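The other protein chains are all here in position, but one chain of the complex has been omitted.
Naming follows writing order (A and B), and every chain is counted from residue 1.
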Amino acid sequence: MKMRAALLGAVAVMGLAPAAFAERGTDGEVKLTFPQAVSIMNPYLTGGTKDIYASSMVLEPLVGLDPQGVMVPKLVTEIPTKENGGISEDMTSITWKLIPDLKWSDGTPVTADDAVFTWQYCTHPEGGCSQATKFEGIASVEAVDPQTIKVTFNGPKANPYTAFVSALSPVLQKKQFEACLGAAAPTCTDANNMPIGTGPFKVTGFTVNDTVSMAMNENYRDPAKPAFASAVIKGGGDAEGSARAVMETGEFDYAWNTQIPPDTQASMLAAGKGQFVVAFGTLVERIEMNMTDPSAELPEGERATAKHPHPILSDIKVRTALSMAIDRSVLVEVGYGAGGKPTCNVIPAPDDWASDNTACLTQDMEGAKKLLDEAGWTDSDGDGIRDKDGKKLHLLYQSTVNPIRQDFQALVKDWWTELGVEVELKAIDPGVFFGGDPGSPDTFQKFYADVEMYANNSDSPDPEVYLGQYQCKNAPSPETQWQGENINRFCNPDYDKLYAELGGVTDVAKRQEIAKKLNDMVTKDSMVVVPLVHRGTLSAHSNSLGGVQINAWDSEMWNVADWFRVK
Amino acid sequence: MLTFTLRRLLLAIPTLLVISLVIFLLVDLAPGSPMSEIPLTVPPETRQKMIEALGADQPVFVRYFLWLRQFFWVEPAYVIDHWFGTSWAEGEQRILSWQSRSPVFTIIGQRLPQTMIVIGTAYLVGILIALPIGIYSAYRQYSLFDQGGTLFAMIGFSVPTFFSGTLFIIIFAVWLGWFPTKYDTTLNVTDWDSFLKQIRQMALPVMTLGLANAATISRYMRSSMLDNMTQDYVRTARAKGMTERIVVLKHVLRNSLIPVVTVIALGIPSIFGGAIITENLFGVNGIGAALIGAIHASDLPMVQTLAFIFAVLIVLFNLIADILYGFLDPRIRYD
Partner (left out) sequence: MLDAQPQPLVQVQDLKMHFPIYSGIFRKHTGDVKAVDGVSFDILPGQTLGLVGESGCGKSTVGRAMLRLYEPTAGRVIIDGDDVAKLAPEPLRKKRPTMQMVFQDPQASLNPRMTLAEIVSEPLDEHTNWTRDQKLERVYELMDQVGLNRRFVNRFPHEFSGGQRQRIGIARALALKPRFIVCDEPIAALDVSIQAQVVNLLEDLQEKLGLTYLFISHDLSMVRHLAQRVAVMYLGRIAELSPSKDLYARPLHPYAEALLSAVNEPDPELAARRNRIILKGDVPSPANPPKGCNFCTRCPKVMDICRTVKPDLLEVEPGRLVACHLYTAAGSTGASEANERNQQGETR
C-alpha cells in the first residue's frame, strides 16, 4: 500500500535525522493549522478534539499513551502496577508518584493537591465536565503527601488507568482554577483560555476560534526541550486549505485532520514539500442494522422499540447478504485513499485487541443472492425487486450530509439494487443527526430508518467502555428520552454476560481474548453491525519538521516536546 | 431632518424588539444541539450535565428574557464600568458563548478589526474598481470596453467566492508563491516590513471579495449613468459649451452617484456581517467566520447576538441611506 511506504519513509527520515540534541528554544517557531479553530483550552469544558489536542501542548496528564497505545509516564516516575505495588492487591486503589521538583509554567511546584483538585473540578455536579467518565467509579482522590496521589475506587477496578491518563484528562493547577468550581466553571474565561500547565509550551495569546499563540515553557522538566521557542495554532478554513498550507505553500509545519479526497492527496504529495501521516485508532465507518421496526405506521412510543422486531432485518440471512454484497476496498479507494482500510471489525486496533475477522473483505454477490433466496425473498413479480408474502424488500438507508457518505450511499445502493433490494437514501444534517434532541425524528439514536451509516470509536486502546454500548440495557427508547448507545437495539444475554465477565478480568491477554469475542458477536456472528472502513486521521507535516510520531491513542501533539526543525 | 431622524429611530425600537424575538425563536427552532460536535464517546449523562451547565435546558422564554436583559442592561453596564470604573454590572452574567464559554462581546471585539480591515478594504477596493468601469462603460456604451466590463461583471456575479478564492490561491499562492493563504491574526503592524506583510496577507481575500463587490456596484453605476446621460439637462450642459469632461464628471456623474451611494451605504452592514465563505477560506477570523462556526456548533447566544446586531445595523444603515439621499438630492426633503 502506498501509504505504508510513505509512513516507512517518514520513519526512515526521522531515524536518519540528527537527533534533537539542540538546546531549548533554538529552532524558532513551529506553526500548526487545524481546519476547525480552537475554541477553548480547557479539555474538561469541551468535547472537541481540536480543543483537546491544542490544550495537550500545555496541559499534561500523569501518563500519556504512545503510538502503540502503551502508557508512557509524563508527570510520574513510573506506571503503577500490581507488581511494583502501585495498584493495590484487591484492585481498589492506585497510587501515583510525582516526579520530584516538578514545576508549573508559572514556577510554582506541582503537588498532589492539584490532582485532587482536578478530580473535584471534573466531578462537581454543576460543572458540566465533558470527561466525567474518566473519573467514574472513583470514591476519592487523596494527597498522601505532596508527591503522592492515591486514587481509591468504589470497588475492584479492572482498568484503573482512566483518570489522569491521556490528553483527555490532564492535571489542572489548583491555584488557577480554585474559583472556577461547578457553575462558575464557564465564567473563568482567562483560566479556560490560558491555562497554566506543565507541558512544553505555555499560552501567550488566545483568540477564540482562531489562533493560539504559545511560547516555550521555561520551567519544562527536560531542560533541553522543547526545541522550538514558540508555537502557534491557526484554526479555520477547511481540510483542503489546511493541507495545502503545509503540502503546497509551506506556510505551516503541521496540519491536523486533513481529510481530503485521494486524488487531491496524490497531487499535493507531488509538490514535494511535505507528507501525509495517518493515525489509525479505532474509528470505524459502519452500517448499523435496525433490529426494531421503524415503521411510521406504529404508534409513537412503540416505533423503533424492542416491542416490534424488524420485519426484514430480524433475519440474519438478510443482514449477512447485505454485508456480502458490499465491496469495501472500492469504498476505501473512493472515499479515503491512504486514510482508510477495509475492515470487518468494530474493534480494528490496536493489533492485539483486534479480531482476525476478514471474511467480509471479499465481495460475494452470488452468495448474497443465494442467501436471500434461501431466506424466502424472491423476485416473484419480475420487477427486479425481491418480495416475500406480498411485501417488497425495501430499505431506508440514512446517514449525515457529507460528500464521502453520499458517495458511499450511492455505491452501496447500487450493490444492493443489484441484489434485488429497493433502497431509499436519506441524508440528515450532522448537527441534527448527532444532536440527540429527543424531539427530532432524525437523530441517529431514534433510528427511524432501516439502516444507518456513521462512524464511531473507542477513546482508549482498551475497548471495555466502548463494547459496553451493545448491552441490552443501553438501547435508546422513549423511556430513556432516546438516549443510549446501543443504536441497533441489539440484545443478546450471552453478550451481556460475557461483557460483565470482562469487568472482572485483569490479565491483559485474557481481556483481549474476551474483547475479540465480543467484537465478533456484534459483527460476524450476528451481522448487526456491518463495519466498512477503518478510518484513520490524516494529518500532514512539512519535510522540515522532525520528530513527528503520529498517535491515535493520545493527542497527535503528545510528543511535541521532541519536535524539531530538520536542517 | 432632525425630527425625521428621531421619529425613525423611535420607530426602530419596537421593530427591533420584534425582530429580536423572531430571530430568537428561529434560531431556537433550528435543528441541531450544542452537543452535536461532542464526540460520541462522551456518554449521554455527561452530555445532559453539560447542557444543564450551559443553561440550554431552560424554557425558551426564560432564555429570551435573560438574553434581553444581558444585551440591553448587563453588556452596556459592563462597558460603562469599564470606562468609568463604576460597578453597575458587578456579579451579573454577561452573554457567554456556549462553544467557547467566552463572553460573546469579547469575541466580537477580537474579530471586528479583521472584518473591518479585510472586508472593509475589499469593499473599498471593489468600489474604486467599480466606479471607473461603470462610468466608462456607460459613456462608451456597447464599445469593446463596455463589453469587457459586462463580461467582468458577469464573472464577478456568477462565480462563487469559494471557487474564485480557491483559484486565486492556486495561482498566486501555490504557483507564484506571492501571497500566503492563511491570514495571520497575530501580526502587529509596527514598521514597514510588517505593513508589507499585512498587505500581502490581505491580498487574496481582498481580491476575491473585491471582484464580487466590484461586479455589483459597476452594474449599478453603469445603468445609473445611462439613465442620466440621455437626460435633457445633460444636453443643456453640452449646449452651454461645457467641456466633455465637465459634462460627464460634473453633470452626469454627480447625478448618477445618488442611487449608487445609497446602494453602497445599504451594503455596509454586510461588511460587518463579514464574508462567511471568504473569511473561512483564508482563515480571516472575522465576524463571518464566527457566525458560521457558531451556527455549526449551535452556539445559540453567539448566533442570536450576531444576528441581532446585524439587524440593528441594517435598520441603521437604511436610515443613513435615506438621510444621505436627502442630503445628496436637493429634491428630497423629509419634513
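Miscellaneous remarks
Simple rule for what comes next: a contact is a pair of C-beta atoms (placed from the backbone, for glycine too) under 8 Å apart; a residue touches a chain by one contact, two chains touch by 3 or more.
Note that the structure is a prediction, hence the values are computed from the model and not measured.
Taking every chain of the complex into account, the omitted one touches B. When the missing chain is restored to the complex, the residue among B:D81, B:D227 or B:D329 that touches it is B:D329.
In the full complex, subunit B makes contact with the omitted chain through residues 142, 231-233, 235-244, 246, 251, 254-255, 328-331.
Going forward, only the chains that are shown with their structure count from here on.
Per-chain CA centroids place subunit A at a distance of 38 Å from subunit B. Looking at the complex, you find that subunit A touches subunit B at residues 33, 37, 39-40, 45-49, 125-133, 183, 185-187, 189, 192-193, 205, 207-211, 213, 232, 234-238, 241, 244-245, 248-249, 251-252, 271, 429-437, 440, 442, 456-459, 465-466, 480, 483-485. Those residues of subunit B that touch subunit A in the shared complex are 31-33, 35-54, 93, 96-97, 99-103, 106-107, 110-111, 169, 173-174, 177, 180-182, 184-186, 279-283, 285, 289-290, 293, 296-298.
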